[in-house]
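Yeah, one chain of the complex is gone here, protein chain that is, but the others are all in their spots.
Per-chain numbering from 1; labels A and B assigned in written order.
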Amino acid sequence: MALMSGSASSPVDKRDIVTLESVTKRFPGIVANDDIDLSIRPGEVHVLLGENGAGKSTLIGMLSGLQQPDEGRILVDGKPTQITSPRNALALGIGTVFQHMMLVPTLTVAENLLLGGPWWQTPKTEELAARVAEITSSLGITLKLSAKVSELSLGEQQQVEILRAMLRNSRLLILDESTSMLTPKGIDELGALMRRLVGQGLAVVFITHKLKEAVAFGDRISVLKLGKKVGEIPPERLRSLGEQEIIAEIVELMFGTQGADPEAATHPDHTASFAGAAPLLQVKDLAVAQTENAPGLSSISFDIRPGEILGIAGIDGNGQKQLAEALAGQRAVAGGSIWVDRTAIETLSVGARREIGLRYLTDDRLGEGTVGTFPVSINFFLKQVGAAPFWRNGVEQRGEIDARAAQLAREYDVRTPSLKTPVGRLSGGNIQKVLLARELAEGAKVVIFNKPTYGLDLANTLASRQRIRDTAARGLAVLLISTDLEELLSMCDRIAVIADGALVGTVDNVDDARTKVGRLMIGLAA
Amino acid sequence: MSIDTAPTVSATALDATSGAATRRAILHRLLMTLGPILIALIIAGCILLAVGVDPLAYYGYVLEKGLFSPLGIQQTLSRMAPLLFLAAGLIVAFRAGMWNLGGDGQFLLGAVAAAASAPVLIQFMPGWLALFCAFIIATIVAMIWSLVPALLRAYQGVNEIVTTLMMTFLGTSLANVLVKLVFRDPGTTVPQTRTLPVEDRLPRLFDTTITSGLVLGLITIIIVHLVMTRTAFGLKLRIVGANPRAAVHAGLNVSALTIAVFAISAGLAGLAGAVDIIGVQGNVRADWNPAYGLAVIPAVFLARMNGFAAIGFVFLLSVLSIGGESAARRLGVPNHFTLVLISIVLIVLALAEYVDHRYNQSRKA
Partner (left out) sequence: MSGLFSDVFLSALLFGAITAAIPLLLAGLGEQMSEKAGVLNIGIEGMMLAGAYLGFVGAFYSGSLWLGFLTGIAGGVAVALIMALLCVRIGLNQIVIGIALTLGVEGLTALLHHFQFSRSYPRLPAADATVIPLLSNIPVIGPAFFKHHMIVYLAVALVFVMSYIYRRTQLGLNLQAAGDKPAALDVAGIDVMKTRTIAVLTTGALAGLGGAYLANVGAGLFIPFITNGAGFLGIVLAMLARGRPVWVLVGALVFGVCLSLTTAMQVAGINMPTDIIQMLPFLAVMAMLVLFGRRASLPAALGIPYERGAR
């Protein structure tokens, strides 16, 4: 019965919990899923691997009842079934942990787990506690039921979601990009948890765009590309091959023939010496007060010389965003000083800091980086509103704006139907290019990149990284904040680690940097 | 994904929109506006039928009195003057994403300020300067009245819908107190402010009874429209309205802009009051509250916050209200019916927009 590698349509297997047969889903202008076959079996971690836009999320949407296929059919336990709503999916035993957390932050863990019962009932807290204890002990996790969800770490929130799926007697658990927000340790824990789940006879569908995770955790790997399934590696074959062989095979499926793992870290060239130059950015004892929903910062000190890339590593939510915002002037500083090219800027406004040459490329591209409903052209100049030559005496100069916007769009390869297109309609990669063009344009001295490749596909990731390297090569100081350790190792000259709002150590990016940074991140001395 | 594969734009692609497409878009817009209005008129007509009034006779009468009779059209055009100022103020606020629902209080206080100051000022300065000063005073009073909601929104994040509504209740009462206790004309028995003589009011246009406030209103709303769409200041306000977090990120001083929006919006509402008093009414009577502010809101929505379209809807509103007032006297249909009509137009238009949007989406798919 073993299936051979390849995309041959799979006959319905009696052991399948869910089978997809020639499923196609279209959106305006896009075929998100094109003729996809998939079989999901108990006791197996089925990895769906693919880049952004490969159609993974759409596939999940159909399995979890958020969307319905346009063509083809879904079989549950061998019977053609329409999964009409999330409730319906749950009733069929399909539980989903979405990429974006689906918990109510203002409710407690227990209340979130109880959500969905008949409306007239009083929530059965004791019954819940007993069942949770049973499940958590078998899975080896601990959770405090009375804690508010907003107080939990992302990893803990994810455990709550998995627990919720278990409580509803899910036979199939779908994990959508579940590792993107986790620490290396958290990722390992999730991997172990998945093993225990399939050990109990569940089926797990694990969605990721990271090769290494796919290979490490998967029993069966299906590769998606541009909405099509381009290949499948069944368990027998996975077991028989070594890790490098599997990676090579998947890379070939995803990118065509290409020798090596494109994600492999390559150490940057360290020939340049920065010792002689005066720092372009100097931060001394920077402190930021803690707020209701953000950690504070305490005594942050570092400096960056021209041409240097300093990385900030750390688990998400340890003050990275606050650091970037404090430097950019978006967040009030409680103490300390910031110099750009020997000018003290800590009391200046956002605009004045930009004027001096400090640029901040935000990670929240649509939330704060752009105005989604405004045309691409205006979004290039969002931080220069009123400045000549685009505005004269406060009056918009449309010709100047359009000409410069067209030039920037060409230079930065922004692909848009028109400059008048609302920027929110572009893909994440193209929005990022708009931001890059805006921040790197003339006058930049110090550039802060906050998670510059988060959520981008490989091509755009590589392009963004090249932009950052070019920026440093032009003699600018670069602060690169990222939760992706590989990215930092492949780009930075030095890497500082942030934990609980403080820098716990700085490491030169040489051979043993990975171990040192890793130890610092989990709270050990380097 | 499809967008990713689209060709990179070139500068020449920008002016590719053909004239025919633009004309089609305008025609579509016109159809999408007039169609729903017609439907709304039919629904409202059914209500009239239900209470035993012949809708055709009613509409005919409203049109005749509000639009086709020489006196009616002059009244209608005069009525537009304050409404245009109010609409201009709302356009600024709504485009900046701030729901100033306190127009009536700001309007009345502006009116009282103008009514109190103009007759006094006129005694020791040239007429034009006195009126100008009265306008300024009315504007400032209304601006001050918006300060509390503005500060609360800018620095405390308190929802302005509630605060402006409260301030409008307060303002209405305060205006009455001022008329009855402070600025009461000792020469009359009914509580009202001193009356500005007709010859000292804003001049009328040519040989008509139309106030020149109409011209001021038209100029104001067009300036506001151009400022909002063509200037850096207007763009800043629109950024604040469309994405406040992007405004912070871009280094805009959101608090200052918020206060500016309230000041402009309220100032224009105060001017509306002043124009109505100095141009048409001449004084403020106690308990006078035409409630233009709430009535103009739908007109601005219907115009999608576009100044030129707002002129059209304000005209329509004026016809309905002047005609409706005549109809109340002659046909015994209370002029509150105008409210019903406006409400139905607004709902039908919102529905039509939704259906149109849905249709477009399904066609693209």
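Things to note:
Heads up, the rule we're going with is that a contact is a pair of C-beta atoms (placed from the backbone, for glycine too) under 8 Å apart; a residue touches a chain by one contact, two chains touch by 3 or more.
What you see is a predicted model, and the numbers here were worked out from it, not measured in a lab.
Set against the missing chain, the residues A:86, A:317 or A:335 yield one that touches it, A:86.
Touch with the chain that is not drawn comes from one residue among B:20, B:181 or B:198, which is B:181. Mapped onto chain B, the interface with the missing chain covers residues 47, 51-52, 99, 101, 148, 152, 156-159, 161-163, 165-167, 169-170, 173-174, 176-177, 180-181, 294-295, 297-298, 301, 332-334, 336-344, 346-347, 350-351, 354.
Seen from chain A, the chain kept out of the figure touches residues 61, 64, 66-67, 85-87, 90-91, 96, 98, 100-107, 111-112, 114-123, 164.
In the analysis below, only the chains that are shown with their structure count from here on.
Note: centroid distance chain A to chain B, computed from Cα atoms, is 46 Å. Note for the complex: chain B touches chain A at residues 1-11, 13-14, 230-233, 235-236, 238-239, 242-243, 245-246, 248-253, 361, 364-365. Residues of chain A touching chain B in their complex: 26-30, 53, 226-227, 328-330, 349-351, 353-354, 360, 362, 364, 367-374, 378, 382-383, 385-386, 391, 394-396, 402-403, 406-407, 409-410, 413-420, 425-427, 429-430.
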